[in-house]
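The complex appears here without one of its protein chains, the remainder shown in place.
Chains here go by letter, A and B, matching the order in which they are written, and residues are numbered from 1 within each.
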Amino acid sequence: MHNGESQNGQANLATPAGINTDLLKRHGNTGKLFRSVLLVTGIMFLVGIVGIVLRLLEDGTENTRVWGYHAAAFAFILTTAQGAVMVAIAPRMAKAHWRRPISRVAEMFAVVGIVNLLMFIPLLSVLPSLEDGRRSLWFYNAADPILSKVPVYTPHIWASLSLIFLVLSGLMLLWVSSLADLATIRDSSSGRKHRFFAWLANGWHGTSKQWFMKYHRIGILGAFYFMMLIFTHFLIATDFDMALIPGWIDALFPITHAANSLQAGCATVIIAMFVLRRFGGYGDWIGLDQFWGLGKLMFALSLLWFWFWFSSFIILWYGSRPNEESVLNLIIRGPYQPAFMAAFILNFIAPLFMMMWNPVRKSIWGPTLVATGILIGTFFDRIRLYVSAYSIPGIGDSSVDKHMLHEIPQTVMPHFIDYMIWVGAIGGSVFVYMLATRIFPIINIWEQKELLLYKFHKKLHRTEVLVLGKPD
Amino acid sequence: MQEHIQLDQKQINDDLLSGVLRTPRWWLPAITVALLVFLTGMGAFGYMLNKGVGVTGLNRPVFWGFFMVNFVFWIGISHAGIMISAILRLTQAEWRRPITRAAEVLTVFSLMAALMAAPLVHVGRPWRAGLWVFPYDFARGVWINIRSPFIWDPSAVMTYLTASTLFVLIALLPDLAVIRDRTTGRARVLYSILCLGWRGTPRQWKLQAVAGILLSALVLPVFVSVHSIVSWDFAVQIGTESWHSTIFAPYFIIGAIHSGVSAVATIMVLMVWLWNWDKYLRPDHLDAIGRLLIVVATTWFFFFFVEWIFALYTLEDPEIAMRELQVLQWPWSGLFILFLITAFFFPVPLWLFKKVRRSFFWMFVTTISVNVGMWLERFLIIVPGTMRKQPFVFDWGSYHPSIMEILMVAMTFAWVVIGLLLFARIFPLIPLFDIKEGMVGRDEIKIGRRTVPASIRE
Partner (left out) sequence: MAIRSVLGLFNNEDTAADALDALNEAGFDQSEYEVLTGTPYPEGTFGEAEPVHKLYRFPLIGAACGFIVGLLLTSGTQLAFPLVTGGKPILSIPPMAIIMYEGTMLGAILFTVVGIIFESRLPRLLMGAYNTKITEGAIGVAVTTDETKVSQAEDVLRNAGAEDLKRGWETEQNR
């Protein structure tokens, strides 16, 4: 064991016992602010549920036009919170030490998936069967003797399964990765709390075998989550969005949708980090290293966003066939141009021109500001993509041409109920996240203790250097 | 890495300059053979100039044949250098050190091979292309059409070539000083001039370090643009089924990385076999690149799959017919199966085994296989695409490459071999200072009975 300082320069955090004490104390305490926010977000959640019920009662699920904002809210949560879990997975695979204090912050976003599952249920009823003759990933074709045998609700079935597996694998990952920490809480508590955490820790004693299996399972679940995330985005972007816009053939779009999720996922975690630092008292744990490391990743993903968007755009713009023109007129130039411009500026222009500067990149406020922009940009992006798609007349009607959009529909403005649903989606997400922090420590305790083994400072002739170990 | 061997600077100089200060025995025969192949290709080129493009197998409607396939192939290989060098440098991956330069040099020569394949040979009358570009006709005011991808393409390729050449040269400076200090006479004068009077002050070293990161960050976006634009040569037009797809840019890029990183792995093996640099290129290095290749290859396959899915998604008859031709009709069907096996189903399952990843022989075989497959991939995109009966095509036929085309394709391969051999004779192929820095910056952490490799960060 090296008697170096902790990563934040605090001597009391330089020993495993010190880390335990500090983080368990923080985990056990809930402040007034916490409880107030929990109450407010809980009410927001209820407002959202009421909103969805009102929508179902007032409009039913036949008229897709009114469900655009709901679909956009669902896609927004899928893109942001459900993408955030990747921040725990990718840097861990790359063995980047800076991720340690924020990997739990990211993993915990898996619980938000539960809210999104609820949001998804009405969409299953809104999306018509494949019988309306639209294109789909499942190649249903009523006129073809073989393709007509494709079940007409295939998109519904696969998207549901995919989303359920995504949420389950996220929750599994969170639990498996937390085992050692749950055992730490078990060992420091008594009574009912002890019994509860003993049950959750599932007999964790920290044997070599348990650690081996834990690393192994974290790896597999992480890879599985990543694959499910890509797959879910693939299905949602295609069957629940692109297929509804006649004549839109864009092989890259599902991948752009998923890449956007990685970008917005980074942004979500950065915002969470900022809140934990500013209001949660975790300044000793989450520092510049984390903002810098994740900020760089978010910057790279913002450039990727542009590259993917441009790669799609240039093909449609250059090809300029009537169906391509009408798609551009719908989602870029036409009724949703302001939303597109907002997304373009906030997801690409602002990150580029802010994050290219060293002082901005290597700061707390810089990445936070850019991340806020990216979340707002993503919000508008989902609106332009989903509200426009659901506003197209004739969805579900097989007599309407599904290979060419003849008339661009008007902009759909949000209704009061849409605001309720949005408030509920965001409030509900924060609410379940905050509830989860009562069970799982928000800073990964075992990963912090592990870091003590691999990181220390040493004197090299006349200077002091940082030594970082990378186990195989 | 557990297999690290700590060496002093003198030993590193002796080992890594062995090919520069002395001529390896195999070097002359090897370059002679390569030169012969190159000259034969040049002969074929001369013959084609004299007789016209009729001596090739190109004919209506297939005007993009072996030359274009070769162009895309070499552009793809050229993506290796920056992928390895820039990305691994930015992520501070220690295993990059012995392979960065070989990868960058491969970039430079394969880009030249690409230029040889497409504008030079492919246009049939290269001087006309030259006169069309230079000088612009000021008198009549006829200017190039920047709306054409064929203008984007040279602007990107030339930017990339300039950038990667300068990237190599800047990183060579400290090593040239080492050679300067080990040579005498005219060679010493030459290297003294080339290294610009390098002394190794802290300022110079700091600038080297900053330059490595800054240039990497600047070259990366160029690297992405190059193959994207090459893909748009195909994809922006609507006349050819299977080309007009939005996924082409990332699909081409990831394919380029797949073939490029494989080519780097091939070169790593050759560096050990030919120069005996086994102290520097350990099985660990191959293992690392093998793991990277699994990720790259799987991503590539995913994009390939998506490209196909969305071709079928259109449910449009011409597109489906084109895909049928590619997959179900002989000889394309045979080539398609060969392509899938060589590019993915043979190498990738093998790479899953650590033993294979650490074997020089198997890594050589599998990475060569990838590049055979990736060459075929470009062939299957280009030739069946242009061959199919389409609207506005009044004539059609098949395509059989002539011996002239084959010779000219071989010429580009010979060119890259010549380039690498000449480079390795004049400059060190493994960056000495990078290796030395790795030795200084290496540490170990003892945890109980276990020793964990560590590196020093400033």
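By our rule, contacts are C-beta pairs under 8 Å (C-beta built on N, C-alpha and C of every residue); 3 or more make two chains touch, one makes a residue touch a chain.
In this text, all values refer to a predicted model and were calculated from it rather than measured experimentally.
Across B:L21, B:L36, B:L131 or B:A209, the single residue that touches the chain missing here is B:A209. Contact with the chain that does not appear here is found for just one residue of B:A156, B:M322 or B:I445, B:A156.
Looking at chain A, the residues touching the absent chain are 310, 313-314, 317-318, 320, 358, 460-463, 465. One chain is missing from the display, and on chain B it is touched by residues 8-10, 13, 141-148, 151-152, 155-156, 159, 162-163, 166, 170, 173, 177-178, 181-182, 196-211, 214-215, 218-219, 221-222, 225, 229, 433, 436-437, 439-441, 456, 458.
The criterion applied here is as follows: only the chains that are shown with their structure count from here on.
Once the centre of each chain is set as its mean CA position, chain A and chain B turn out to be 36 Å apart.
On the chain A side of its complex with chain B, the touching residues are 2, 94, 135-137, 139, 141, 234, 238, 249-255, 303, 307-308, 311-312, 314-316, 318-321, 453-454, 456, 458, 460, 465-472. For chain B in complex with chain A, the touching residues are 1-2, 91, 94, 221, 224, 228, 232, 235-238, 244-250, 303, 306-307, 309-315, 443, 445, 447, 452-458.
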